[in-house]
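Okay, handing you the structure first.
Left out: one protein chain. Kept in place: all the others.
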Amino acid sequence: MNRTVLRAEQLQAFYILDMFGTRRVVKAVNGVTLEVRENEVYGIAGESGCGKTTLLRALYGAFDPPLRLIGGKVYYGIEGKEVDALSLTAEEKKRLRWEYISYVPQASMSVLNPVVKVKETYRDFLESHVRGKTRDEIFEMAKEHIAALGLPLTVLEAYPHQLSGGMRQRVTIALAALLKPRIIIADEPTTALDVVVQRGVIQLLKSIQENLGNTIILVTHDMGVQASIADRIGIMYAGKIIEEATVEEIFGNPLHPYTRYLINSLPRFGDKGMRESVPGSPPSLVNPPPGCAFHPRCPYAHSICQEQMPDFFEPVEQHKVACWRMGEG
Amino acid sequence: MEKLLEVEHLTKVFTLGSLLSRIRIRAVDDVSFDIRPAEIFTLAGESGCGKTTIARIILGFEEPTSGTIIYSGKRGTKNEKVWFTENVQAIFQDPFGTFNPLRTVERYFFETVRNYRLARTRAEAIRLIDEKLRAVGLSYEELAGKYPNEFSGGQLQRISIARALLTDPKLLVADEPVSMVDASLRMSVVNLFKKLKDEMGVSVLYITHDLATAYYVGDRIAIMFRGNIVEMGPVEKVLMEPLHPYTRLLRESIPEADPSKRWGKRITLTETEYQEYLRVGCKFAGRCPDVMAICRNDMPGYVEVDGVLVRCHKYTGETAFGESA
Partner (left out) sequence: MRVLRDLFRDYRFVLSFCVLCLLLFLAFLTVFSPYDPTLWGVVPRDLKPSWKYLLGTSSKGQDVFWQATFAVRNSLIISVIAGVVSRVIAVIVGMVAGYKGGITDRILMFVSDSFLVIPLFLIIVMVAMLVRQMMNLVTLGLLLAIFGWAWDARLIRSQILSLREREFTQTAILSGTGTLPLVLKEYMPFAIPLVFSTLINNMSWAIGMEMTLAILGLVNMDIPTLGTMLQWAISYQAMLLGYWWWILTPVVLAILLFVALYWLSVSISEYLDPRTRLQRVGAQ
């Protein structure tokens, strides 16, 4: 089994909003425990509004107000040792970013500087992290990197707005991989992209992962994309990870009732039989249901489900489920 | 069989650019298709292929450059528009944009009832509204007094469908109705289309880029590429045995919810959208794996192959397949 590169333990991060005297607390990340290993693609799946983006920001250490860290721990595995990610100083965080862990946010525009050509952004990154090279050498590095990933060299000479959405996304991903980080976090990299372009983006991510042998944490609600690239998947619901297993297990043997509904609702080619979506509506993160947050929509809910949040059970090797039914065996 | 809606040789040209460099883009290029009663007709293609423009023209929000739309035998051309919004309703892509965020959702229902004179008293109106809401799995009580942001995306789309059903339309134009709805809630909206077709004989023009739901719910499908329909026919045939190279590429690129069916080949993305629009000849020639010399010069005509209409030189019979450029 590979080494752990990132680990979260009962992580809690809430948005605290104060407006006109009323206080709203959005429990976006409400006790997340997960484990990501070296040389794998870890997918985080869940509906919109379940807290996925917030989880990524918390794992990356970006606690900008109104987001606040409430509790729990995040550990990075750097060179075999565990480092407490939440207690790093700003200086240490800055050094780690882009070299150890890089982040591709949801809107592809925000990483590339819109007023300069792409090559300038690349140069800036390289110059601030790589010492002892001349400008020309740095430019060569950028060109090699782009070419190695199969992107046309012309993108370097373009401004971000001149590129199509898909190309921008790929350029941003290439930038995130520039300094060969151990972990790349990608937040919904293919949403709003056409299906053929999406394939190009996903294949790029896959080839980066294979070349560098690092880890990619990919957040998307599109289960088809998860099936095509992820090695292991964590299913997120109402701010918690409720199931974590290999991709084959999740699709072939989903155990949590929510996961079962999710997998069964996906349309498949060759089968026009009736499919049902998950009943009920997504829970509010301001007032999540007590106990197991899925119990109002769950056909198997017992009384304990309404009172206590279940811990992880492991009914199958390497397949964790947070459901009281699993405890009954 | 009597046709509900006929689109004949519809063309829409947009001119972009400044005074000095004008580009004319044929967003919709000689498109013809028809929709029959009680059928779900899918118009599929990637963004920028012209499908939304077609929807807007059908609904009257945009004027075509040429071509006609015949609704149930009555013509609606550029100059004499005969508009039956009672019979043709629409739902849109963004459920949260469909309703004014500063007004309660029920207002739109009452307005529709009043404007089309569907009820005489308020009580009657509420009964009608409740009936339509129940058809989509909701009720008037759940709706009363609430603003759009109090519902989920899936619920709002269903509410939007309920509003469209108030006038008992025969045709529902659904423009990307589930692309902004979570994967877990999509089925609830899409199953509704099936139900409307089966139980109430409503036809749906389902516009989407999501071929998985298109396969699940559609009866016939037309694949569009850069303004042209390249393949059209029963959904089972077109999506399971695609003829046109573009349809094949689309079909292969869909990530299937099955880890054992991952993509094999790598693809390269090169040409820009504009270049493809401006091509003479077949617009897909730039990326087609089976491209031939004739493809770059001549736009292929429609050929019927086993019940499916294809626009590709591979099937036009004059050129033998296997002759590469």
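Order as written gives the chain letters A and B; numbering starts at 1 within each chain.
We take it that a contact is a pair of C-beta atoms (placed from the backbone, for glycine too) under 8 Å apart; a residue touches a chain by one contact, two chains touch by 3 or more.
This is a predicted model, so every value here is computed, not measured.
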| item | value |
| --- | --- |
| Which of B:E63, B:E124 or B:E150 contacts the chain that the document leaves out | B:E150 |
| Sole contact to the chain not displayed, among B:L10, B:I57, B:A164 or B:M232 | B:A164 |
| Touching residues on subunit B - with respect to the absent chain | 59, 61, 85, 89-90, 92-94, 97-103, 107-108, 111-112, 115-116, 146-147, 149-150, 160, 163-164 |
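The definition used in the following text is that only the chains that are shown with their structure count from here on.
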| item | value |
| --- | --- |
| Inter-centroid spacing, subunit B versus subunit A (mean Cα positions, whole Å) | 32 |
| Complex contacts: residues of subunit B adjacent to subunit A | 46-47, 151-155, 182-188, 190-191, 209, 211-213, 215-216, 236, 239-240, 249-250, 253-263, 266-270, 272-273 |
| Parts of subunit A lying in touch with subunit B, wherever the complex brings them together | 47-48, 150, 152, 164, 166-167, 194-200, 202-203, 221-225, 227-229, 247-248, 251, 261-263, 265-270, 272, 274-278, 281-282 |
